[in-house]
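A single protein chain has been omitted; all remaining protein chains appear in their positions.
Chain nomenclature is as follows: A and B, assigned in order of appearance, with residue numbering initiated at 1 for each chain independently.
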Amino acid sequence: MSNSENTGGNRWLIGIIVILLVALCGAVCVGGGVLYFLMQPGSSPLAQPAPGFGATPPAPGKQPTARAPVAPSRNILRLPGGTDPRTLDPAQVNDTNAGEYVAEIFSGLVMLDQNLKVVPDIAEKWDVSEDRKTYTFYLRKEVKFHDGRPVTAQDFKYSIERVANPATLSPTAENYLGDIIGVREKLSRKAAEVSGVQVVDDYTVKITIDAPKSYFLAKLTFPTAYIVDKNNVERGGRTWTDKPNGTGPFKLKEYVRAQRIILAKNENYYGESKPKLDEVQFILSGGSAMTMYENGDLESVYVTISDIERVSDPNSPLNKQLFIGPSLSTGFIVFNTRKPPFDDPKVRQAFALAIDRQKVIDVVYRKMPLVASTILPPGMPGYAEPANKLTYDPAKAKQLLAESKYAGKLPDITWTTIGAGGSAAQNVQVMAGMLKDNLGARVSIQQTDDASFFNTIDDPTKNPYQMFDVGWAADYVDPQNFLDILFRSTSTQNWASYGNPEVDKLLDQAALEKDSTTRFKLYQQAEQLILTDAPVIPFSHSREYWLTKPYVKGMIYPPIIIPRLKYVSIER
Amino acid sequence: MTAFILRRLLWLPVLLFFISLITFALGVYGPGDPLQVLLGLRANPETIERLRREYGFDQPFHIQYLNYVTNALQGNFGYSLVKYRDQPVGALIAQALPVTIQLNLVAIFLGLGIGVPLGLIAGLKRDSWIDLLIRGIVIAGISLPIIFLNPVLTFLFSRRHDLVFAAANLKFSIGPILPMVQGYWDGIFSAKVILPAFIESLGIIAVMTRQMRAGMIEVLSEDYIRTARAKGLRERTVILRHAMRNALIPIATILGLMMGGLVAGSFLVENWFGVPGVGQLAFDALFARDYYITMALVLLIAVAYVFSNLVVDITYGLLDPRIRKA
Partner (left out) sequence: MAQSDLFATRRQSAQAYILRRILTNPPAALGAIVIGLMFVTALFAPFIAPYAYDQQNLDQIEKPPSAAHWFGTDALGRDMFSRIVWGARSAVFVILMVTLVNLALGIPLGALAGYLEGWADTIIMRVADILFAFPGLLFVFFVASTIKPGVMHWARSSGLSELANTGYLDYAVVILALGVIGWAGLARLIRAQVLTIKQREFVLGARAIGVPTSRIIARHILPNAVTPIIVAMSMGLGDIALSEGYLSFLGIGLQPPAPSWGNIIAENAGRYWRQFPQMIWLVFIPGLVLAAIVFAFNFFGDGLNEALNPEISD
């Protein structure tokens, strides 16, 4: 620091200028902040207690503003919203977080009911042609958008063609609508229209698909095939979902990013089960949801691993509010069968036997998921308890390893796992420890973020990972969604690079089989073959744990995106 | 002086060019792909190829970069690819920026309000136990890892704590003070701002205290203070009128530097406390490879940095002619 005195005058001047600049900047920002909050609906900064360490919580009920969570004086359900949904556009939805909202605001021709069966929605009934390639849907006549405009077959055609329009940039177009004739052509700009969707009259629409597919109707229940309002989309531009005009049981009342999403009852909803709640409030990024639930600020909440032991204790009052439901998913430990030492099935089998999965689930997951013995999760049609379950058997594992071509010269192995933060890899740490103790395998762990992970496993032929873990949740309720997609030798999701001509043949037969009992038998045979070859170890089937206040009835946490809030009511 | 300012301002486009080029290249060539994140495990090669084509990601790098720059110069910074799909990046930043600025302002005010008096006292009582204590507390403040402070402070305010004084047969219960840890971010007029602002102010407190203490020690040894004391002015007058004023000047310079930091949020803090600010947006964008957002944020922070630096450089330039040449 210079201590020359002749610059003293200058220093004063500079100091004043800088202070003024800071003050100006501060004033602008504070002013802007005040304006911003004055503009927020139903809020006034003066109504809030001044910030300070002694600030008391606003008494619930006394301040019925939209800002503080309000006690449910009316029929209001408050739920934790987690992070912001990526989108509210049905054409863009490809995860459950966004799907949860979209399924309430919009609806499609068919939907899944609480038992995950395909049931009529906007279509009251449908016919399937003899060759099982043409579906004729008859639409209900009383269906209206939220703004009152009646829904016709043209709206359905518009919605499908909007998804198939390459400019819409839908991430799910091929996966969910690719079976419809003409969708792929329009996506690649070879056709202006989707020829497979024909409007017969205002309330009849005919859909033609490329081959008989038993799961086609199930695919139509996904948001990609939901009906949107042409006027709404075209007037709203790229951010039209700020004010979506759907057909679902709830309307979007308010969405403030990172704060709240509020859905309000659609009074004109056409469906049999009318929505009973006046409003559903999702609190986004609001700190600990469990604490909020215990303080009566939420009506229902997911239970995470931090609270599971407390909640599972039968003496806890929370235990009576606990519900457990299946989630149609399986966690896998995947071996890259192209990479040594996993090109030898004996090594894979040895690894499978050397991991005590039940112990891992008990210790790391506090018994929350179920141990998996099959690829298909329980609850999936075609699921069957296997005759000989995979069990923990270190002695047999050692023996198998000794018989393999890597006996005594097992190379070092890297297990790649998605994760940020140390606790993400705890399961892998335990299993690596077991492999070390039981087989003497040196397994090191590499955590990576999902961007790099997905990018790498996307192409099974070039995947450098030796071993990794990944979970798969059902998109639709059909065994094809697991066995065909994950284990067919040509599939891009065949992460293990697994190839067995016999399995492929069984999968082909199953796809064409009409009779569902025989079809499921074929899938089970394929599953048994896969399990014997052990390209993956089925690790766990996760389960949903949630708490619901006793005065809330009908709350469900389905394993797949379905409209669920219309079944919920508040009774006290 | 004018030439000096002009020269620095002319650097701005060059700097922005390099920064944008590097960031864009990292986005395009870096590991991971936003579309891959978007599609997750269900990536259909056909879908990926179509989306790449439609977004123009199959174009050569220089064309992509030129397109970006052309659009950016017209005020269009692109649309979010993954995290807030199809939302304009400009709008997302316009929502996040006020949040972070507010949080940082509260942090700076806290830093000034706590740091300056502490530094003043430490400087006046130099080498006494008070000085030692203040410096100890301040250094402890910056030594606590944020990843540790976050959960501990949240815990303190989200539970009831019973203090029992058995001897006096007294029992106090404190908390839970839930508005501080619960609910969504609701601006600087809600209690939710206190903990994140406090954590972010710890560093500022340290700087302010240190600077103020050093300033006081320096000023108190100056001739005019000795003269003032010799004249028989009261100690309080000497300190408040003369010493403190001069010691505050470098504080003003530091504040100038901090203006650049106003727009950058600490993502560790924002993430934990659910503050939807720039730090969190940047963090989300980085993880999702949503690189149009990353680009815009980095450019924004660079501009803010350059301007605050300019202010500081001008200040130094006036103070010390030797540096002006740079």
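By our rule, a contact is a pair of C-beta atoms (placed from the backbone, for glycine too) under 8 Å apart; a residue touches a chain by one contact, two chains touch by 3 or more.
Being a predicted model, the structure only gives us computed values, none of them experimental.
J.: Of the listed residues A:214, A:429 or A:491, which contacts the missing chain in the full complex?
T.: Checking the options A:214, A:429 or A:491, the one contacting the hidden chain is A:429.
J.: Which is it among A:87, A:172, A:245 or A:288 that touches the chain not included here?
T.: Candidates A:87, A:172, A:245 or A:288; residue touching the omitted chain: A:288.
J.: If the hidden chain were put back, which of A:113, A:449 or A:544 would touch it?
T.: Answering carefully, the residue with contact to the hidden chain is A:449.
J.: Need a quick check: the contact residues on subunit B for the chain that isn't drawn.
T.: Interface with the chain not displayed, on the subunit B side: 11, 14-15, 18-19, 22, 26, 30-32, 132, 135-136, 139-140, 142-148, 151-152, 154-155, 159, 210, 213-214, 217-218, 264, 266-268, 279, 282-283, 286, 294, 297-298, 301-302, 305-306, 309, 322-323, 325-326.
J.: Which parts of subunit A face the unshown chain closely enough to count as touching?
T.: These residues of subunit A touch the chain that is not shown: 1-3, 288, 290, 305-307, 359, 363-364, 412-414, 419-426, 428-430, 432-433, 442, 444-449, 452, 456, 464.
Assume only the chains that are shown with their structure count from here on.
J.: What is the distance, in whole Å, between the centres of subunit A and subunit B, each centre taken as the mean of its C-alpha atoms?
T.: 34
J.: What part of subunit B is in contact with subunit A in the complex they form?
T.: Spelled out, the residues of subunit B in touch with subunit A are 31-48, 50-51, 53-55, 79, 82-88, 91, 95, 98, 101-102, 105, 154, 158, 176-191, 193-194, 214, 218, 222, 248-250, 252-253, 255-256, 259, 262, 273-274, 276, 287-289, 311, 314-315, 318-320.
J.: If we count contacts the way the header does, which residues on subunit A are in touch with subunit B in the complex?
T.: The touching residues are 1-3, 7, 10-12, 14-16, 18-19, 21-22, 25-26, 29-30, 32-33, 36-37, 45, 48-53, 55-58, 67-69, 84, 86-87, 89, 92, 94-95, 166-167, 169, 171-175, 178, 184, 187-188, 238-239, 257-260, 283-288, 291-292, 295, 297, 420, 449-452, 454-455, 458, 470, 472, 475, 492-493.
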